[in-house]
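Reviewing the structure listed below.
All protein chains but one are shown in place.
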Amino acid sequence: MYSFSCDYLEGCHPDVLAALCETNMEQAPGYGDDRFTAEAIREIREACQDDSAAIHFVNGGTQTNQLVIDTMLDSYEGVLAAETGHVNVHEAGAIEFSGHKVLALPAHNGKVAADDVRDYVHRFYADGNHDHMVFPGMVYISHPTEYGTLYTADELRDLADACHQSGLKLFLDGARLGYGLAADGTDVTLPLIDELCDVFYIGGTKVGALNGEAVVFPRGKEPSHYLTRIKQHGALFAKGRLVGVQFATLFKDNLYLRISRHAIEMAGQIRQIFEDAGYEMYIDSPTNQQFVVLANDDMERLSKYVGFGFWEELDADHTVVRFASSWATMQEGVDELRAAVATCLKKTE
Amino acid sequence: MYSFSCDYLEGCHPDVLAALCETNMEQAPGYGDDRFTAEAIREIREACQDDSAAIHFVNGGTQTNQLVIDTMLDSYEGVLAAETGHVNVHEAGAIEFSGHKVLALPAHNGKVAADDVRDYVHRFYADGNHDHMVFPGMVYISHPTEYGTLYTADELRDLADACHQSGLKLFLDGARLGYGLAADGTDVTLPLIDELCDVFYIGGTKVGALNGEAVVFPRGKEPSHYLTRIKQHGALFAKGRLVGVQFATLFKDNLYLRISRHAIEMAGQIRQIFEDAGYEMYIDSPTNQQFVVLANDDMERLSKYVGFGFWEELDADHTVVRFASSWATMQEGVDELRAAVATCLKKTE
Amino acid sequence: MYSFSCDYLEGCHPDVLAALCETNMEQAPGYGDDRFTAEAIREIREACQDDSAAIHFVNGGTQTNQLVIDTMLDSYEGVLAAETGHVNVHEAGAIEFSGHKVLALPAHNGKVAADDVRDYVHRFYADGNHDHMVFPGMVYISHPTEYGTLYTADELRDLADACHQSGLKLFLDGARLGYGLAADGTDVTLPLIDELCDVFYIGGTKVGALNGEAVVFPRGKEPSHYLTRIKQHGALFAKGRLVGVQFATLFKDNLYLRISRHAIEMAGQIRQIFEDAGYEMYIDSPTNQQFVVLANDDMERLSKYVGFGFWEELDADHTVVRFASSWATMQEGVDELRAAVATCLKKTE
Partner (left out) sequence: MYSFSCDYLEGCHPDVLAALCETNMEQAPGYGDDRFTAEAIREIREACQDDSAAIHFVNGGTQTNQLVIDTMLDSYEGVLAAETGHVNVHEAGAIEFSGHKVLALPAHNGKVAADDVRDYVHRFYADGNHDHMVFPGMVYISHPTEYGTLYTADELRDLADACHQSGLKLFLDGARLGYGLAADGTDVTLPLIDELCDVFYIGGTKVGALNGEAVVFPRGKEPSHYLTRIKQHGALFAKGRLVGVQFATLFKDNLYLRISRHAIEMAGQIRQIFEDAGYEMYIDSPTNQQFVVLANDDMERLSKYVGFGFWEELDADHTVVRFASSWATMQEGVDELRAAVATCLKKTE
């Protein structure tokens, strides 16, 4: 049974695998001091149009978020995030484990509004007791968000302004960044992200790699002794080559964007299938995650034909489910979905 | 100028001071191994009607909250609290510093509702991803709350049920516990708290002592090696006698409740003064904290005659202010307040 | 230039790579819930002769050590380790980052002596102030040690006795475990380790895998909610398949031991080359790491022909250097080393 339940169902893109095979027996020094990592850094700097970006590779998203937030904040600072943000809900307290509070802001389709940041900061400093409170030190956003939505360039600029006017840092979690950059109609580019953020990461695990995320500190502004800090968090790769080879491949000849574009096209077909069948999307997502509202009976029937993810109960009779495409989604899989929908769903409203 | 700005403006109750003077030069071993601490423990056990309660003394409230929450929770657990709760807002991240997330619940006049706890726990375990989330391990309540309100015995029983049915612990922050126990109409007693809670503390700093809070583990159910855990948190008194003498005095002949009752009577007069002058109370508080809504002009004028605390902006023209009484509040002070209100406040609406 | 500088210079064993290629496009659920991980667990349980072992996969050694120590110890406990132990010296404080003290014991060629453990525990409990001290809660050993040495079965039994008589846990860091199991003359087997330890890990990164370590809790004795604890540490793989496939391959048909044996044979040749040339070994290592004492001039000359690791200054004129073999070491590389030694080293003493 073909599955759309998440975007990390397969291994890695064939070109990435080929590169791993080709370089497998070449000897390379450890801890990121290898030529592959150097090559990956060069490629990413070029893609970001930032010659001095400091770049480090970490195994997964939660680790990256914990590392970045803990090492960028002062000990008395917390991180503002949408109440639906990954760091606030789905990281098992990894941020608090490292001593920092997540300060929840309202979520607007998964996004943080610049004015909510301004308002929070204003109320914080207006409060005579703020020395007894956690200082806001950073804004965490995900792009695409956990709901597949995207910031516009103007929204991102506004957010960066709101942050920098108050001395806050802006951190963009790009676990699915490729699917954001390749979406239709977006005006957010990698160089723009590099220009506006204080730190961000480019996701590999969900976009073509076996594992690995690239943390980028624009213009070389990383905290001191960063390798030691990574090691202290248990996050330093002995074989840095593993992620070096993968990211060097993903960023050669635009592969990262090309395979992301494939996911967008598959997601467009998925969306069309449901819309044609008269279903409503829960949220208007231009990226690889599509959230559909299904009557519970329909959901039950459909689940016998294709895999998808349970997202949340909408009401007693309806459920929001997620269909995720990825670089790996096959046309045959989407065709199976089309047939399954035709066979077993009758819009019940 | 007499002040009502908080309930820790003076030193300690004269009887407590007398006891410190009398015992000052007596030699006593350190770290709580002295006869005064033993006496305080006996008195508190008696007041709680719990012969086997384990009791420890800590310097202040935030320290106590950090210590109790950190040592009672497993590492993967967080603490549920009202969004207005002290641990969520005014402890500068002391809970997160020790690695735990505060999981905010709606506040109902500062209180946590048992059904909100049940609902949170239900949704948590219903979520297929809950292994990626912080487990709810404890409910934190304050009694009186930060808004001066009180739980009823039924509400407390319901909350304890909601906790214990789901394996959660119930922790009651009693920084102002005396003012709750001495309030008119309350049916919550120390033995009831001891019966229902897994841990609670009896505040000294705000109720007659120079410093010190008594942490009570009913029926001796304290985590193992508690002295070591206190020491590790930097919270162990070398001269345990200092708090031992104070609590032994406060719990002899019911002094703690008698001096708390004084504060309640003073608070009643304060409330009457404002109501007689046509002012509205922001919240209906039966304890020592009275929250009054003042027009900003009135607030400005009154502030030249008596001290009080700014609480929060209500709207552009009105502010909520706090008048706190305590064991130390003098009738002369309240009379000054009455005169000041008569002189300078004209209800503006 | 061929290098012996460490044992993580190449990618992964060709069979492992082949398995990754074959399974690459198969869809599999995340977070270790895939069939490859299930297969790896089955194979490792069989190799350990422990049907109920609980097994989890983590990315690297420092992460594993931090995770295991933090989750197995109570908050007031520390871990005993040789002063030369990896957790005491080369993990950038990752253990302390999670709140635990490393309690250093004397190192005997990198090993911990059971009697030193007994002595430490005896002195600890004999000290009237031990409630003000960090409780010893675990003994950490590495096998092979950082110096390539091995425990005998008797030493391991004695150590386990010393631990268990005092309620301490025994944790074996097996980053290079294969090279220990495959060494000549060892009587320590995987089932014996499983029998004696409370937790141990089987290293993949240095023994045939691209990345990954297998944490084993013998007889299913893992701390509760372990997946959540792993996630909280930022250590949970989204694509658990990546390590699942690798360990399933390594433990099929004894591959792990066979490739480890190759490293031992290569290490034997390396040792012979130096001994034939009249050089002394710094330590008598039966495993893949060989420590040679070189005159500084000789070291300088040799470094132009082959790569090796600087270990420590012995005296003003001599240096200890490390030659590490691995599953990947090529006979041609060893032959190059032989030629280089013949060409450029003249024993100077």
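Details
The first chain written gets the first letter, and so on, giving A, B and C; residue counts start at 1 in each chain.
Note that a residue touches a chain if its C-beta (ideal position, glycine included) is under 8 Å from a C-beta of that chain, and two chains touch if they have at least 3 such contacts.
Every value quoted in this text rests on a predicted model; they were computed, and no experiment measured them.
Listed residues A:S52, A:Q165 or A:T228: the one in touch with the omitted chain is A:T228. Across A:Y120, A:F135 or A:F200, the single residue that touches the chain missing here is A:F135. Of the candidate positions A:D74, A:D315 or A:E332, contact with the unshown chain belongs to A:D74.
For chain B, the list of residues touching the undisplayed chain reads 2-3, 5-6, 8-12, 14, 17, 20-21, 23-30, 59-67, 91-94, 97, 205-206, 210-211, 228-229, 231-239, 241-242, 307, 328.
Touch with the hidden chain on the side of chain A covers residues 70-71, 74-76, 99, 131-133, 135, 224-225, 227-229, 231-232. What chain C contributes to its contact with the hidden chain is residues 75-76, 78, 89-93, 96-97, 99-102, 104, 128-129, 131-134, 310.
One rule holds in what follows: only the chains that are shown with their structure count from here on.
Inter-chain contacts peak for the pair A-C, counting C-beta pairs in contact. Taking the mean of all protein Cα atoms as the centre, the chain whose own Cα mean lies nearest is A.
With respect to chain C, maximal separation of chain centres occurs for B (centres as means of Cα atoms).
Inter-chain centre distance (chain A to chain B, centres taken as mean C-alpha positions): 42 Å. As a whole-number value, the distance joining the C-alpha centres of chain B and chain C reads 51 Å. Centre to centre, using the average C-alpha position, chain A and chain C are separated by 34 Å.
For chain B, the set of residues that touch two or more other chains comprises 75-76, 99, 131-133.
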